[in-house]
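Note that this complex is displayed minus one protein chain, with the remaining chains in position.
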Amino acid sequence: MKIAFAGLGNMGEPIARNLLKAGNELTVYNRTRARAEPLGKEGAKIADKPAGLMPADAVFTMLADDGAVEGVVFGPGGLIETMPKGAIHLSLSTISVALSKRLAAAHAAKGQGYVAAPVFGRPEAAAAQKLFVVAAGAPAEHERVKPLLEAISQRIFTIGADPSVANVVKLSGNFLIASVLESLGEAMALVRKYGVDPHAYIEILTNTLFAAPVYKTYGAIIADEKYKPAGFALPLGLKDVKLALAAAEAMGAPMPLASMLRDHALTAIARGYGEHDWSVLAKLAAENAGLNGKTKVG
Amino acid sequence: MKIAFAGLGNMGEPIARNLLKAGNELTVYNRTRARAEPLGKEGAKIADKPAGLMPADAVFTMLADDGAVEGVVFGPGGLIETMPKGAIHLSLSTISVALSKRLAAAHAAKGQGYVAAPVFGRPEAAAAQKLFVVAAGAPAEHERVKPLLEAISQRIFTIGADPSVANVVKLSGNFLIASVLESLGEAMALVRKYGVDPHAYIEILTNTLFAAPVYKTYGAIIADEKYKPAGFALPLGLKDVKLALAAAEAMGAPMPLASMLRDHALTAIARGYGEHDWSVLAKLAAENAGLNGKTKVG
Amino acid sequence: MKIAFAGLGNMGEPIARNLLKAGNELTVYNRTRARAEPLGKEGAKIADKPAGLMPADAVFTMLADDGAVEGVVFGPGGLIETMPKGAIHLSLSTISVALSKRLAAAHAAKGQGYVAAPVFGRPEAAAAQKLFVVAAGAPAEHERVKPLLEAISQRIFTIGADPSVANVVKLSGNFLIASVLESLGEAMALVRKYGVDPHAYIEILTNTLFAAPVYKTYGAIIADEKYKPAGFALPLGLKDVKLALAAAEAMGAPMPLASMLRDHALTAIARGYGEHDWSVLAKLAAENAGLNGKTKVG
Partner (left out) sequence: MKIAFAGLGNMGEPIARNLLKAGNELTVYNRTRARAEPLGKEGAKIADKPAGLMPADAVFTMLADDGAVEGVVFGPGGLIETMPKGAIHLSLSTISVALSKRLAAAHAAKGQGYVAAPVFGRPEAAAAQKLFVVAAGAPAEHERVKPLLEAISQRIFTIGADPSVANVVKLSGNFLIASVLESLGEAMALVRKYGVDPHAYIEILTNTLFAAPVYKTYGAIIADEKYKPAGFALPLGLKDVKLALAAAEAMGAPMPLASMLRDHALTAIARGYGEHDWSVLAKLAAENAGLNGKTKVG
């Protein structure tokens, strides 16, 4: 299969590499060409602009936000203009529900396919083929691209025929993670006030009711108070919480906890934590409780 | 060892049974004597009032709230009055930090020992010896009662010498569970608005980042919308959130998410859900989004 | 002066009438022509489309939302296209800060003037020439239109040269009113639970520290529980709170109380109060406290 891939960031590059390893003929595009060079050496063709990705049977996009996706898809020489009829756009990015709907309609109008397939997992998981994919799209299209998704993930969850639903699920998942950050932050501030060692505390939680990857990963970061370098920077987390709120608002659903997360993220950025990991929400909770700097445990 | 046990509710009874099975000489007390009869038949002595629990080397209490503990401990013929010097009170109940501090001081003044050992787990876990214990107390006392705690749990986490710290950790844990309920409720309302099947959604969450007991147990209840019978009734959950808030307030720590949980629990009770499981917080989130009754998924 | 006026709703019509009464030559436009007929009989010319408003020295717009303003200004035959150089657009509508900035830039590019002049007051105040105007724009332009603004208001507050600032102030004002509604709703629910007569309560408040129009007007509505017909419908209030949040977010400012108001408005709409006055927020507070129907005071 002839495959194209746009967006070689921390997530995109290892995903593209797995597609290459799986024996596909791959053309890649990245705004900054330098990021594409390594894959070039490994056998991928490098395109200098989106139009150069064609022809292709399937085109992946893994881009930072709505704006970047719009540029590659609707811009001059973008996918809408250049993708062959019958080719399928696999959108892995975390984008708004509204844009996903717009993509679905625009591709359909051109006889092109569109499958939304956002992923859960961090760069290490991407490299190790351990991502989780939440996919939605027309069954026939989904069936055709399934082997490609298998090549980049440990498991695929198929969630329906309307692509935008996969984006809703992805956004809700990031909201749930942010909720864990806030709740852990408040809980940790409370127990620290009583002299509990943060690491001992996380040890208890993650060996009992909260034995889940998200508590382990973020519990460790929060206990260590090691919010830099950012695995997922706070402004990106804020963006996703806002997209979840927008998706909910469009359907008349309030999400008061999401509103709180949004406000705390804005506050944390105003307080200077815009380049920290989004788990820095826990630092805000600590500071609001009068805890500054590391806990001393004697 | 001569052991006494006060409080044979859904949790207390199976715990007491495990102590009996482990070969201890056991005297039990319950306000309603009928609840003690089965253990009586299995070999326990039954006391008609707290004073009848003595003499004992170790006395467990597993009671509903601060008031019940105060009655058994400070009331006429209560533990403070009747426990021998050197005997140890093991408090398993979820009580306020303030009461735990008061218990520690009162027992110390009488030369009695006191170990706070609240547990995580539901009645089934108690029966199966699968509880988690968070214990705090003077090391020598803790050492002496450790075999008893081992007889009722799968693992003991020792968290320090000040007993009240174990209570803080327990309360923070219940706060974290309640946070999961709220966040799941909001997330589920969002995805239901887009037609996602709740069970498919929980399947995704609990097989990916949220593969933890708490998400599995409560995710199933929320997806099924089966809030009765209550595993843990909403007013009890509200009580614990309020105790967490009080513990935090005593140290000058705000817990905005806990405040939200408190307000939502009060609202849910006002709306008629006072006898439902505390996961009914998710039903409130659904109703506030205009979702009533079951989602139809075609 | 030759004046044009677009938007003859509950507010627009009485304002336009005052301009006519002040002796101006007036041309009016309304999407539904019927609403323009009465003014036609009183001496105004009626235009069938925005282009028909020209030529004019000053053009007022008083429209429902951003979309309506965009249509009249940027649509075919809209103000940008048809306003003479040097003519001034007076925008009275409550619109987003972003749109106000866009209007300023677009008019400037065409050599047209633009003054943002949102108003505070209800239809009765508009009819009685009792509105308050918050105006911002280039001083020379502002000076020229001042007599027009005087003809429709009891007082003009000039707030700066950047028009969008007037819109920020207007949005912040509506946020403050919504805050009053929420706080009154919660306070009233509290005192009603203790049997206090709502009217006696409002009597106390508005004769002491809260002797302000907004407490009097809304206190009476809430005490009467008379949320229909809507003076200002809840969805309009929600729209303005969202615009305030958007304006704040654009500058990195969290507004947690505004977030709460947004969530409560969404909830109230989901519960069926979408056609009620925005003070129905107080009814939501009452219901969440278990109060249904009128308080009986014996």
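Read from first to last, the chains carry the letters A, B and C; within each, the first residue is number 1.
Assume a residue touches a chain if its C-beta (ideal position, glycine included) is under 8 Å from a C-beta of that chain, and two chains touch if they have at least 3 such contacts.
Keep in mind it's a predicted model, so treat the numbers as computed, not measured.
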item: Residue, one of C:A22, C:A51 or C:A187, that touches the chain absent here; value: C:A187
item: Residue among C:A44, C:V73 or C:A244 that touches the chain left out of view; value: C:A244
item: Residue touching the undisplayed chain, where the options are C:G52, C:G77, C:G231 or C:G290; value: C:G290
item: Identified contact with the non-displayed chain, of C:A51, C:A138 or C:L205; value: C:L205
item: Where the unshown chain meets chain A, residue by residue; value: 266-267, 269-271, 287-290
item: Residues from chain C at the interface with the omitted partner, ascending; value: 97, 120, 132, 134, 155, 157, 159-160, 162, 164-165, 168-169, 171-173, 175-177, 179-180, 182-184, 186-187, 189-191, 193-196, 200-201, 203-205, 207-215, 244, 247-248, 251-258, 260, 264, 288-290
item: For chain B, residues in touch with the removed chain; value: 249, 252-256, 259-260, 262-264, 266-267, 269-270
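In this text, only the chains that are shown with their structure count from here on.
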item: Averaged-CA centre spacing for the pair chain C and chain B, given as whole angstrom; value: 52
item: Chain A-chain C separation of Cα centroids, rounded to whole Å; value: 40
item: Length of the line joining the C-alpha centres of chain A and chain B, rounded to whole Å; value: 37
item: Numbers and ranges of chain B residues touching at least 2 other chains; value: 288-290
